[in-house]
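All protein chains of the complex are present and in place, except for one that has been dropped.
Chain lettering (A and B) follows the sequence in which the chains are written, and residue indices restart at 1 in each chain.
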């Protein structure tokens, strides 16, 4: 599904060379929910950037869904990102001038769907995160948790094979964080592969697989057991937010 | 759900709706650019129109051999000075010079902005209106000297030439007029004017014995600048003006020769105002050419200012939206899509600007027509102006858009 072999990534400034990743090897299988942890500066964000095709690498081999990434130019990497990968960012990265509908619309535009298709997908995905009724609102009018759910809706609207999450709960309080987390688990349960970078060991335990990164290398930990988390099911209902929010 | 829906690059990839909605939330910046474009278009289009009008005016031929002609005046001041004798002697001298095509005495010169005019009318009597016409008093060498061609009738004969004294009121009985003047006098049949009698001083008859193709009056700003008549006269006044046509390339040499020759031949007069027709044209249209240069300068600077303004604001908005652009890139926008986004955004703003500009342009033109009796603008200047400003906007925003496209997608995952 996702295979990284001996990936090397070096950041260069005028005088300093930083080896962000070296001999980085990882295999992620379809349906995995991988949590990536590690101290800051360990290379986890670099890994995420490379996995998300946001950055290139110097050496090694990276195959995503059967496609050899090393030989892709910027345009085709953009297309792959658009078709296969959904992103969730720590600070949500919603576009402040666009309402929720238009925000979710952004990747779908680049995908080239027609108008009806986009509308259907936007409505479905906002429905799924329980914000269908606030489609015309601006991000600033929402709470942090709601904003992150919009970001999740945006990531899912294109039905990607992978979901990459970068500290998805880092800017949220624990209640909101937990509700976002269970939403992710549901998404994973529906078959989407998720790779989540986090520094929160508690969250990491909720993933099906844990990877620890240190000094640009992987040191895998045991698979955690995540089957028995007793959070409410995050399937949308018509009555409002799918996730119970304590406010 | 998994199979790809059909891609339609045109309708779906253009983010007109979202851009517009985003713009509406940041109205002020967009309005400022739109207004700038509107005012710039207003000034530029009106300026171009004025420039066009002026340069058309400047292009009008005077009818004479401009490159090879010049003139000068001889003013006698001694009590025994005899203008007629001197003039005849001078002309013989000048005409005999190697390189001179011909020379005449003339009372005024095309484009010199000073001359005589009289009214001609087709019926006698003070109750009938005359048609204003410039008067050139010349002899039978005039057609050759002025480089004008007869389209009908004949030249003056040497015996036709009469002497005109100062403050004389009566006129010769023959006149040659331009075709433009003939058409003005006889609108149905200009060439039929030949042989007809017209009246000067309300009642004094003159017979049109010739019609010439083209000759301008001395006043370039006059509406009827092609209304001209030639009368067969030699003037007996202190001032005698000579008009000289030379062979190609000989003018400057002849000018200095004539000046020293005449100065030597008679010391009871001064020579003044020697000037080539080329210089006369420059002087006559100096206001117009100055106006054109000023307007061109203003236009160029204005377009640069507006362009730089757009560059500045666009760069700024790119800087402000770095994170957003990185996010778009992360979500799958190609570099091309980012460039397109900013170009399209500018196109939308410009469109508002040029539509407003079109209205302002017409408005300013109406004011100019009203206050300064300019001609109303020709319609196609407006769409051309709109197009031009669109292009300016697109060119200006291309740099910042390119810069935006180079923002790395990894910016999206960078915190703060």
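We adopt the following convention: contacts are C-beta pairs under 8 Å (C-beta built on N, C-alpha and C of every residue); 3 or more make two chains touch, one makes a residue touch a chain.
Operating definition for what follows: contacts and distances are computed from a predicted model.
Name of the non-displayed chain as stated in its UniProt record, restricted to "Transketolase", "ABC transporter ATP-binding protein", "Sarcosine oxidase subunit gamma" or "Cytochrome bc1 complex Rieske iron-sulfur subunit": "ABC transporter ATP-binding protein".
Every shown chain touched by the omitted chain in the complete complex is listed here: B. The hidden chain makes contact, of the residues B:238, B:259 or B:278, with B:238. Contact with the chain not shown here comes from a single listed residue; of B:43, B:244 or B:277, that residue is B:43.
Where subunit B meets the omitted chain, the residues involved are 28-29, 32-33, 35-36, 39-40, 42-43, 46-47, 50, 75, 77-79, 126-127, 129, 165-170, 201-202, 237-238, 270, 272, 286-287, 289-291, 293-295, 297-298, 301-302, 305-306, 308-309, 312-313, 316-317, 319-320, 323, 364, 367-368, 371-372, 416.
Keep this in mind: only the chains that are shown with their structure count from here on.
Subunit A and subunit B, compared by their mean Cα positions, are separated by 67 Å.
By the touch criterion given at the top, residues 45, 48-49, 52-55, 74-75, 78-79, 81-83, 87, 89-91, 93, 95-99, 102, 105-107, 109-115, 117-118, 138, 154, 158-159, 166-167, 170 of subunit A touch subunit B in their complex. Those residues of subunit B that touch subunit A in the shared complex are 1-2, 5-9, 11-13, 15, 17-18, 21-22, 25-26, 323-324, 326-337, 408-410, 412-413, 415-416.
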